[in-house]
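Sharing a structure with you now.
Removed: one protein chain of the complex. Kept in place: all other protein chains.
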Amino acid sequence: MSVLSPSPPAVGTLAARFREVRAQTERLCEPLATEDYVVQAMTDVSPTKWHLAHTTWFWETFVLSEYAPGYTLHDERYPFLFNSYYVQAGERHCRAQRGYLSRPTVEQVYAYREAVDRAMEAFLDALDEAEHPAIADVIEVGLHHEQQHQELMVTDIKYVFSVNPLRPAYRERLRQPAADPGPLRWIDGPSGVQTVGFAPDGNATSRERFHFDNEGPQHRVYLEPYALADRLVTVGEMMRFVEDGGYERPELWLSEGWATVQEEGWTCPFYWEPPGVNSDRWEHFTLAGMRDLDPHEPVTHVSFYEADAFARWAHHSGLAPGARLPTEAEWEAAARTVWSGTTADGTAPGSFVDAGRLHPAPAAPPAGGDGAPAPPSLRQMYGEAWQWTASAYRPYPGYHAAPGALGEYNGKFMINQMVLRGGSVATPKSHIRPSYRNFFHPPATWQFTGIRLAVSI
Amino acid sequence: MSVLSPSPPAVGTLAARFREVRAQTERLCEPLATEDYVVQAMTDVSPTKWHLAHTTWFWETFVLSEYAPGYTLHDERYPFLFNSYYVQAGERHCRAQRGYLSRPTVEQVYAYREAVDRAMEAFLDALDEAEHPAIADVIEVGLHHEQQHQELMVTDIKYVFSVNPLRPAYRERLRQPAADPGPLRWIDGPSGVQTVGFAPDGNATSRERFHFDNEGPQHRVYLEPYALADRLVTVGEMMRFVEDGGYERPELWLSEGWATVQEEGWTCPFYWEPPGVNSDRWEHFTLAGMRDLDPHEPVTHVSFYEADAFARWAHHSGLAPGARLPTEAEWEAAARTVWSGTTADGTAPGSFVDAGRLHPAPAAPPAGGDGAPAPPSLRQMYGEAWQWTASAYRPYPGYHAAPGALGEYNGKFMINQMVLRGGSVATPKSHIRPSYRNFFHPPATWQFTGIRLAVSI
Amino acid sequence: MSVLSPSPPAVGTLAARFREVRAQTERLCEPLATEDYVVQAMTDVSPTKWHLAHTTWFWETFVLSEYAPGYTLHDERYPFLFNSYYVQAGERHCRAQRGYLSRPTVEQVYAYREAVDRAMEAFLDALDEAEHPAIADVIEVGLHHEQQHQELMVTDIKYVFSVNPLRPAYRERLRQPAADPGPLRWIDGPSGVQTVGFAPDGNATSRERFHFDNEGPQHRVYLEPYALADRLVTVGEMMRFVEDGGYERPELWLSEGWATVQEEGWTCPFYWEPPGVNSDRWEHFTLAGMRDLDPHEPVTHVSFYEADAFARWAHHSGLAPGARLPTEAEWEAAARTVWSGTTADGTAPGSFVDAGRLHPAPAAPPAGGDGAPAPPSLRQMYGEAWQWTASAYRPYPGYHAAPGALGEYNGKFMINQMVLRGGSVATPKSHIRPSYRNFFHPPATWQFTGIRLAVSI
Partner (left out) sequence: MSVLSPSPPAVGTLAARFREVRAQTERLCEPLATEDYVVQAMTDVSPTKWHLAHTTWFWETFVLSEYAPGYTLHDERYPFLFNSYYVQAGERHCRAQRGYLSRPTVEQVYAYREAVDRAMEAFLDALDEAEHPAIADVIEVGLHHEQQHQELMVTDIKYVFSVNPLRPAYRERLRQPAADPGPLRWIDGPSGVQTVGFAPDGNATSRERFHFDNEGPQHRVYLEPYALADRLVTVGEMMRFVEDGGYERPELWLSEGWATVQEEGWTCPFYWEPPGVNSDRWEHFTLAGMRDLDPHEPVTHVSFYEADAFARWAHHSGLAPGARLPTEAEWEAAARTVWSGTTADGTAPGSFVDAGRLHPAPAAPPAGGDGAPAPPSLRQMYGEAWQWTASAYRPYPGYHAAPGALGEYNGKFMINQMVLRGGSVATPKSHIRPSYRNFFHPPATWQFTGIRLAVSI
């Protein structure tokens, strides 16, 4: 659920963005074979077909059925199949069995999309701009919702391909920068009494107009002095952790993290493959298939447990004395300093899904004029890889979920998960803002998740 | 593994049967959408795509790679994917994850079939008839192997469709006979010292020429006097069991059967749906979708536990005092009496997959001339529904599995399973003979499995 | 691990407290039969015998083996058996199998205690007061550690007795007050910039001299305005939740909380038994056996999930609009206002294990002179029942666990657990202070855990 600022976008703008977001969802499917749409290779992963239909169900349920006079369901059996977790929206199919459904076929799902798109466009055409800010709000939620599923479509198909011994590629890899990002340096963040959470007016750019309900209420926090690392942790740094026995030393891990290491047999980050399996070098699985590890790239697909253990190791090993993960308030206060005015369109600086690389790239070396070394600055705060924070995903002071099914969007998941910030190469660029809170369970690795270190001063 | 009689069929005959069996496999797929080929809805069930490829792998592995000079694998990664359980044929993909593979695509799998078919035909063309009885033997195994998978394709797709809330139909139902098969009557079977197991010569028809290794060695048994029911147990009789609290009375069940009833929440046979769910009548899921129960049809999709409990109930309730399941030796001795000469082509009498009904039909009323009641006779001994026997699946005296991967075909499964006899509406007609031993675990229900009662005299 | 203030207690004081704490542990066992010491009825619960031996191992490992010259282990096989989770202290027995050990016998465990007590007393006698503040620190940890196990001994034996159909009593119940504590009222807490965490000097009473490492570093937080309920939630209020369908309405629960409700079949708080099972009234299991529910008592043995759902229900039902759980910082800031000077000995006001009631009692009605209603004040902030907070158990800013095995004491558990504050009827009175952080997983119910509500203003 979300709250919009008092001045919602014009209907025409919404309609244009609706078309754009819906089309982007389908563009992401272009490399897929029909069979690829069907598979669910673990419970957290959904079939592409399901994502296509679920996002469509969202529009049908929360806009058309609610507001479009005389709308009749495309297929009355679909709400049961494509409701994800909204208990107040009715009974639903078991999540773990989404891969058991061969029907509706891919073609039927595209027909479902097309029918709902037509109904939505007709609905938006007929919408009286003056009277419907509430509808505009739901439409914004729907757009951001579909963008979240765009990211999941990318990470889910990556997972599905990875468990296939044929190791298919989603598409060929775009050329990545290969520069050495230089050693870790520390950038002081704003401390003392700070304000966090979505700012409905004043400090927000136009893109920050929308936010999910979990980004508010805006409130004050007190931050003791701290600094953030100027870039993400690299593959090369993670390799030092691996080589220093990081996955064999329980004293570096949270107790439940260590239990996970042992139960899952982890010996390196997810998607990494040691020399001797299929190659004589370290490789990792990417959306372009198996590739050599590049030490300059940010490490990604690490769990919170690994991020936390890496920080502890960085502290003890001398790589970064005092290192820990930043809290989400520290992250946000610092991230706001590199947001305003850095992009012409008011969106986040950094590499997102729009750039098409689909894999995090090394941080650009700090630019200095005249060959002189540039002063360090915060790099990679947005895009590339989600940054695990030290903060558990809990409600902000004064938060209460809205009543009704859309109130289930965020609030009911505020337990046992950790907050991530900043977006990734699978996130749509227009989806991110400084107050954006993503969240996953501590062992999760199938998202593009990375590490930024912090220290107390 | 199998043993052929000394005179193997001519090469030309084998080639013709190869074409026929391979084509029949693909004919069974005609009603399917691409997506239907991909799904594995429980571990026992394999995707159709996998069946198509695994049977192809079988020819490639045990014939072409072994005997065809210079044969190279169609794709060297396929043996890992499509070896089922032959540990001596190399490493293999995890059975429970067959549904995680979107690739190779259905089209690629058909290309695999076509390539292997061409290689097989070339191989058979070049085969010198005089010198290759051993090869003929392996080819017979391959044909019967593919027939077994034809049956599994039918039962597996039925299962896949059944768990889909849309309840798709494989195809429309053919008209079934609707006659009342009359009350249970008892037919004495041959007793005393009897010979069971495949007879390599003498009493065999031409179709009995082949057998799997688990059907031998032929040996003698002593049968105390007994009689078999003249037909399968009907849906109507099973309904009496249900209505008499059969699924709520632990004293009717084996202890592990009762545990299964409770863990699985069984209240009626698999695929049955009580009134009040989607209809006001008892229905069941069939390959033609949901249909009303017909009391005259044989009950099917019952587990051994249910067959055993039904027999105990039949004994106690007075329906059939003394009732129990027949041993496999009793069944075979009796079944031989209705085999010889009953069909022109030497195959089993009864309804098999060839008849296209895909659901067991009521027993034809005993035919009597001039309106006089006919003497009772054994009906439905072959086809319709596999008949659970009272016998555990164990080796016959003197049985030793052959060395090598094909020796794993049957022998290593001879524990914790029960023998079934007679074939079903999903079995190819030419696949069955009196000595044929099928076997499943006691809780299995997704095959067309039914009940024939017996009594000791 | 802990940090003491610069002036550790005199050796003689430590020795006296050592004797007192060790004796208290054994006094708690007086009602037990030999068999009661052996049982582990779920993984979280340990046998009494194990608690007796583990606390003894703690002294042997961290004091005697470390500091006592020439000390030899009482039994060299015991460290394997009685190390709980200190991986840096060596291999250890599987936690889930503590109930599989009939040996050492109870008598042998008491002999172990006696031997270690003698060695500790000799060690303390010989200790030179001037030079050993570090040892005093470890001894304080050992004393507080043993007190923690005293609490677990009480809650664990309650659990063991509860699963026994004979429902034995630990001991007869002491008379409890029975007054109606009055309606919920709200007390504003200190807001703005506040200091939380253990205060090594200045504001601490003598008892606050010691703290566990997880209570620091002391740091500032910003608290938006809030108020706390003046007392714990009662059984009567929880009954209204039950009667209002609280356990059947998913919209009141966190998603994982609702999953727990369904998996565990919860319909009311743990240890409650509805009418119709063994009585015609609501009962609950207590350390005095089955007893009628008393609506005035604080509800206890609720999980975080239930506390959270109750707060949401209180908000929606109108019982307490805006209700939520307090954060741990809110709780601590408010709790400090009722700490200083309220008890002559500087310990917490409220009912602890020392009072011997072993079950939470109703809040005393606010005392007013002359029959006039007293102004509301914070009651039951200490003792009675641990109070679930809204805060996840995470490190304070700047926290790093100490190196070595004792560093595992708290830090490695800082994930997936929620903070509780205030102590319970099973906690030793001298064990509690305002900064004390207890922590359990959200579904845990076997501790004396209750609910205090808060609101944002």
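A, B and C label the chains in the order they appear, each numbered from 1.
Rule of thumb we're sticking to: a contact is a pair of C-beta atoms (placed from the backbone, for glycine too) under 8 Å apart; a residue touches a chain by one contact, two chains touch by 3 or more.
Predicted model, so just to flag it, every value in this text is computed and none were measured.
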Tell me the shown chains the invisible chain touches, ordered by label. B, C
Contact partner of the left-out chain, one of B:30, B:76, B:224 or B:280: B:224
Given B:53, B:81, B:320 or B:390, the residue that touches the chain left out of view is B:390
Among B:77, B:118, B:171 or B:400, choose the residue that contacts the chain missing from this document, as touch is defined above. B:400
If you put the missing chain back, which residues of subunit B would it touch? 85, 87-88, 193, 219-222, 224, 226, 250-251, 253-258, 304-305, 308, 315-316, 322, 324, 327, 390-392, 394-395, 397-398, 400, 403, 407-408, 412-416, 442, 456
Residues belonging to subunit C that touch the chain removed from view: 33-39, 41, 49, 77, 80-81, 93, 97, 99-106, 160, 163-166, 168
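Here is the rule we use: only the chains that are shown with their structure count from here on.
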Line, ring, star, complete or other: which describes how these chains touch one another? line
Need the CA-centroid distance for the pair subunit A / subunit C, whole Å please. 38
Calculate how many whole Å lie between the centre of subunit A and the centre of subunit B, each centre taken as the average of the chain's C-alpha atoms. 49
Each of the following residues of subunit B touches two or more other chains, namely none
